[in-house]
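Only one protein chain is missing; all other protein chains are in place.
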Amino acid sequence: MTLHQLNNHLNPAPEALPASPALRVDGLKAYYQTRWFGITREVRAVDDITLRIEHDEIYGIAGESSSGKSSLIKTIAGAIRPPLNVVGGTVNFDFGTRKVDLYTLKPEERTAIRWKHLAYIMQGSMSVLNPLRRVRQSFIDFAFRHMGMPMPAFLKAVEDHLLRLHLQPGVLDSYPHELSGGMRQRVVIALATVCRPGFIIADEPTTALDVVVQKSVLTMIREVQREMRASILFVTHDMAVHANLTDRLGIMYAGRLVEEGRTRDLFRNPRHPYTLHLIRSLPRIGDAEPRQGLEGTPPNLADPPPGCRFHPRCPIAMDVCRVMVPPMQALGGGHRVACHAVTEGTVQ
Amino acid sequence: MKTYAIYLAKRLLQFVLVVFIGINLTYVISHATPIDPVEQTISALTSFGNTSPEAIETMRESLRELYGMSGTPLEQYVSFWSRIVVGDFGPSLSAFPTPVSELILRALPWTIGLLVVATVLAWLLGNLLGGLAGYYRKNRLLKAMGLIAMGLHPMPYYVVAFVLLVVFGFLWPVLPISGGSGIGVGRGFSFDFISSVLLHSLLPALSLVVVGLGGWFLGMRALVSNIVTEDYVVYAELGGVDRRRILTSYVMRNALVPQVTGLAMSLGAIFTGAIITEEVFGYPGIGSLLVDAVHAGDYSLVLGITSVSIVAVSLAVLVIDLLYPLLDPRVQVE
Amino acid sequence: MLKIFRDLLRFNLEFAIGTLIVSIIVGLSVLSFFSPYPPEDIYVVAPDVPPSWEYWLGTTSRGQDVFWQMTAALRNTLLFGIAVAAISRVISLTIGLVSGYMGGMTDRVLMSINDTFIIIPLFPILVLFYFVMRDSMSWALLALIMAALGWAYDARLIRSVAMSLRTREFTSQCIFSGMSPRQIMTREHLPYVLPIVFSTTLNNMNWSIGMEVTLSVLGFTDINTPTIGSMLYWANQHTALVAGVWWWIAWPVIAVMLLFIGLYLLATALNEYIDPRSRLSRMGGAT
Partner (left out) sequence: MPVLGTSVLGKPILRKIACAAVALLLGTAAYVPSAAEAQDVISSLPRKETLILENPEGTIKNAGWFNIWAINAGGQYTGLQQLAMDTLWYIDPEKGLEGPIDNSLAAEAPKYNADFTEMTVKLRSGIFWSDGVEFTADDVAYTVETQMKNTGMRWGPILSLNVDSVSAPDPQTVVFKLKRPNSRFHALFTVRFNAIWIMPKHVFEKAPDPMRFDFNKPVSLGAYALHSFDPEGKWFIWQRRDDWQRTTLGRFGEPGPKYAVYVDGGPPDKRVIAQMNHNMDVVHDVAPEGMFTLAKQSKSSRGWFKDFPYAHPDPTLPALLFNLQRADFQSKDVRWALALLIDIKAVSMASYRGAATISAIGIPPTGTHPDDYHIPMQDWLKNFELDTGKQKIKPYDPTVGKQIADMLRPSMKEQIPTDQAAIDKSFGMGWWKPNPQAAQELLQKAGFTKRGSNWYTPEGKPFSIRVMVEGESRPVITRAGTMIAQQWRQFGIDAKTELAQGTMLDRRNSGDFDTLISWSVESYGGHPDLAYFLDSWHSQYVAPAGKPQAPRNYMRWSSPELDGIIEKIRGVGFDDPRSIELGRDYVKLAVREMPTIPLMAYNVFVAMDDTYWTGYPTAEDPYANPVPNWGNSRYMMVRLKPRGE
């Protein structure tokens, strides 16, 4: 157990905190809406999500690809563009010094909080740096105006920041294509954290990296978080990464949050059959045969199944699952789950 | 640096090769012309005039000698190359003692002044507007421009020039329709001359820009609308990077890379364009000189002009090739 | 194939308009076979009649019916464009594939030749050709010459695709399975570049027709054969514009403009179809 996790242990559970959380998402709905020659299509990628993220916490979101987790954090980051539109709900941040409702902000206000308070590490970080600009230029473009210091001081601050993250300041003079994948990812993380934002959103930052590099990048993220005491919203489909990194974990399926709780609790005691499946699919040393996959495919979100969206693939589906959407239910200790079976006590 | 030197050497070699092939090709073709400059000269001298057939024969002989049309084809070819490497194209045959280079130097400023400026102007405007149209996809004005560009771009240049000529020279006669400057306007750095030159270049330049603009506009718009979906643009937008900075340094800058190559290529079309522009608008320059030379069978002049154009265009391409690694650091200098 | 066509027609406005325009032009050119007058003959109807019920688009100062003259002109012009495009496609495919696949010295030499063709001033060469060929400069020969001069741009394009194909695994696999370079190029690489070939065909047609019009108007082609260019040539000969016979100029110009726009729209639509990225951005489904 790391010191950090211990720290979490000693602190009270999130919902017990009276102060406002770092992020409050309420009833968030974001749909892909396409109109093409009169035919309207709606894909409910984010469907009625409510969640809280505390200060100084790493919150993970897990789920298969196309479970809507990417859409969710894009919506939270305010990084959506048509045809993905927010159709309901709110996103509220508390950056300590200021509280904002993301979707009522004027665009220029939103621009102002970006990077200073809210940083975003995009999926596919390999290509997020302008290939025709040196890394130094990117740092200037993104961060200079937030730091409020003259250029030489700013550059000094950037170099210090890089050194803190064990990066050579020499990378500033490189073009992105001259850096290795892992190095580029680290540069992107450095870029995202140079203004010491209170909230960092990271979308699959380690996915494309090999295991060794992945490990060092994760270490880096953890160190950054510890040093800055920022909140991180971390998305990956890789449950192993969640197990190693996150404090709390939300499981998404077909645009909905199906289970949420302390990472440790969730791994020890998964309540939703889908969570169970995800955890079971993790390979363990000594496995004799390949892990069993789940039958079927994730549902088409343009025309999701009624009731619980998981029911067509659920091994323990009941009649009620086919007609009624299961409500989110608190199980105590911050553990929440949306499953009829849990409610009715058919599973432990 | 060493790799760049190799790159440079390779490009230079290719430049020399292209120029060599090109000049040889035009040498062969221009010497295949059935028009005999001596006969042209004789006809021009004797048309309407009083002549005697015996005198013509004498004249034919002395002209042949004068024009240096003696020697075997191989000897002529060798002497052509030995002269051309030092930039001597010999005398023009249809304007006899006048050197080809003098005629070219007189015509070249007009061609460059009109065509190069118009081509570059069309390129700049087209890329600027096309870039904006790709970036601000919803803007009505830019959308309308896109439609116009789509209608104009595929038009053959001749048709557009002709229509402009009809409209501004005939239906609404407000612009001069021939010549490079007004009659009787003295040369020099005077307001009269400069304004007259500008006025006369308005219609031909307009035709060139109108035709050129559309292609760049559409090309740039397509490039930009692809680039705005690139991760680094999305990320810069998310990062709150100044929008003007995104437009200039992220979108336009990156989209321009292929367009610069396109500009080099379109410079190659300038000499063809010059002929049509100058024919339609009676504009002075290298194009009408070339047509005149072709008609007169003046292969010295034909070769001089085409050689100059081949070298100039290859040089433009070479320069752009050499600058390319600076433009796009990703380019591997082989 | 048919399904793609139907989908394009239904969902791509540009394609639909382009198809409509080109079909009208093709329809008109087919009508030329039913012309009541031989298209080369002059003074078959009263000259200088403005558009009327009897002569829909009027008659020329040479006593030809503009409508029927135009149908023949469109037919010849279209055939010309198709011929040039077809021949030059063969050349650019061969050069492009060979150059891209072989690489090295072959590539360098071929591309030097290629660049020469891009750089040499085309127009004077065509005029010189006209003087050399003279009477034998039929449109078929002109098409051949234009094709021989107009392949270089597209060969470069095809080469770049072929170059990227060379590094793909399936190419190595083919090499290991003992296919000859010719087989690899024709069987494996050709299908990949065909879509590009198709869209460049339309642009090449635009180019060659534009050239033909320009050359004819200036009188450097066989003016006995009615084409859009030679129609304008004769109209200029008769100073139709200042003489007020505007219909002799306006209709062919409008027809050729429509043809250009039609072909261009088709090319753009096809390009978009080939490049899914721009298709996505049109659908609004990017990222």
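A, B and C label the chains in the order they appear, each numbered from 1.
By our rule, a residue touches a chain if its C-beta (ideal position, glycine included) is under 8 Å from a C-beta of that chain, and two chains touch if they have at least 3 such contacts.
Keep in mind that this is a model prediction, so the values were computed, not measured.
Among the residues B:A55, B:V78 or B:I194, only B:A55 touches the chain that is left out of the figure.
Screening B:A149, B:L164 or B:I177 for touch with the missing chain picks out B:I177. Against the chain not shown here, subunit B presents residues 34-36, 39-63, 65-66, 92, 94-98, 103, 106-107, 110, 129, 132, 135-139, 141-142, 169-170, 173-187, 192, 196, 199, 202, 228, 234, 237, 243-244, 247, 282, 284, 288-289, 292, 294-297.
Where subunit C meets the missing chain, the touching residues are 40-43, 61-62, 130-131, 134-135, 218-220, 222-224, 233, 236-245.
Keep in mind that, in the parts below, only the chains that are shown with their structure count from here on.
Taking A-B and B-C together, the chain pair joined by more C-beta contacts is B-C. Averaged C-alpha coordinates put the centre of subunit A at 53 Å from the centre of subunit C.
Between subunit A and subunit B, the centres computed from C-alpha atoms are 56 Å apart. Subunit B and subunit C have CA centres that are 23 Å apart. Across the assembly, subunit C contributes 287 as residues in contact with two or more other chains. In subunit A, the positions touching at least two other chains are 81.
Of all residues in subunit B, those touching subunit A in their complex are 230-232, 234-236, 238-242, 245, 249-250, 253-254, 257, 328-330. Those residues of subunit B that touch subunit C in the complex are listed here as 14, 17-18, 21-22, 25-26, 29-30, 32-35, 150-151, 153-159, 162-163, 166, 170, 218, 222, 225-226, 229, 234, 265, 268, 271-272, 275-276, 279, 290-291, 294, 302, 305-306, 309-310, 313-314, 317. Against subunit B, the residues of subunit A that register as touching in their complex are 77-79, 81, 110-115, 120, 122, 124, 127-133, 137, 141-142, 145, 175, 177.
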